[in-house]
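Working notes for the structure below.
All protein chains but one are shown at their positions in the complex.
Up next is chain A:
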Amino acid sequence: MFVAKSIAADHKDLIHDVSYDFHGRRMATCSSDQSVKVWDKSDSGEWHCTASWKTHSGSVWRVTWAHPEFGQVLASCSFDRTAAVWEEIVGESNDKQRGLSHWIKRTTLVDSRTSVTDVKFAPKHMGLVLATCSADGVVRIYEAPDVMNLSQWSLQHEISCKLSCSCISWNPSSSRAHAPMIAVGSDDSNVTYTGKVQIYEYNENTRKYAKAETLMTVTDPVHDIAFAPNLGRSFHVLAIATKDVRIFKLVPLRRESSTSSGPTKFEVQLMAQFDSHNSQVWRVSWNITSTLLASSGDDGCVRLWKANYMDNWKCTGVLRGDGSPVNSSSVSAAGLNAAVPSGAQNSGMGAVSAGRKKTQLMPG
């Protein structure tokens, strides 16, 4: 199903994040060794490191790409309490010949007083907007008013989440019906603080972000959070990496009147919950059509999850960390472990055989 290619990353310490760019041809990695590396895919499909530079004076937790409309731009965040914005510039031609590119720092965002744990660019339609979250529980939203000037960012919003934040995710929906929304996960290890996932929504009237939802059922530390790409859905899907993998569906409830100023109310459904990793889950990532979710945990495996036509999520693949794929028999076994919450709307469809070819069930 997958062919594993090992890349000699040559980072001197742990790699904490990998991020593809908009077009899927470039990749950035960041590491505790305080550096960020940019990888470009050659025409033959090989990945080459085209830039590697020291970005921070502490572990670099995350790296993320801006929409290419704004240029070749990266943002990174670090233990050193800063987030930084980097831009690739066309250097001298001799640089180019060595296959290297040059990245320069456009800005350093120094507002946090603790480790900045995540950084994410907002969906393009919002403009050049960047959100960071930090270990002291503050989400900050910055905007570059002039998209041509990457060195000027103004702090637009500060959201206090009370709990130490570990990850954020923008709702990618470009629909005008969906207000800008950001989900925040907390890795606070104290399980008595419930609601480790909070969702904030921008309110057009107050011009502030207000809490729209708290997922009270998530009580364990959350390590990663990811909204599924929203390609024309009316609802939102959110994947959470905590001690297990969870997939939530947020269905906006119709508002009685458009004048009401409160945040949107959601009907929250737990679509799936898997503890197949048997350990802490560190990362979740959606594919571009949001039909496939990948998760990775302390077991060193990547697991792939897919919903069938009945919104029934199953494991469709396990990839060993060293690249060796696990054969399909164990895949189905893992799939059986999937805990499907009761209440998922899947009743009365017994007539459809489960053995149907997947290609028939799902586009993609």
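As a working rule, contacts are C-beta pairs under 8 Å (C-beta built on N, C-alpha and C of every residue); 3 or more make two chains touch, one makes a residue touch a chain; residues count from 1.
Keep this in mind: contacts and distances are computed from a predicted model.
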For the complex's missing chain, which UniProt name, "Rab3 GTPase-activating protein catalytic subunit", "Nucleophile aminohydrolase", "serine C-palmitoyltransferase" or "GATOR2 complex protein WDR24"?
"GATOR2 complex protein WDR24"
Sort through A:Ile104, A:Leu155, A:Met216 or A:Leu231 and give me the one touching the missing partner chain.
A:Leu231
Which residue of A:Lys120, A:His223 or A:Lys314 touches the chain not shown here
A:His223
Touch list for chain A against the chain that is not drawn:
1-9, 11-20, 22-25, 27, 29-34, 40, 43, 45, 47, 57-59, 61, 68-69, 71-72, 79-81, 88-90, 93, 96-97, 101, 115, 124-125, 127, 147, 173-177, 187, 189-190, 223-224, 229-235, 243, 277-279, 282-292, 294-302, 304, 309-311, 319-323, 325, 345, 349, 351-352, 356, 358-364
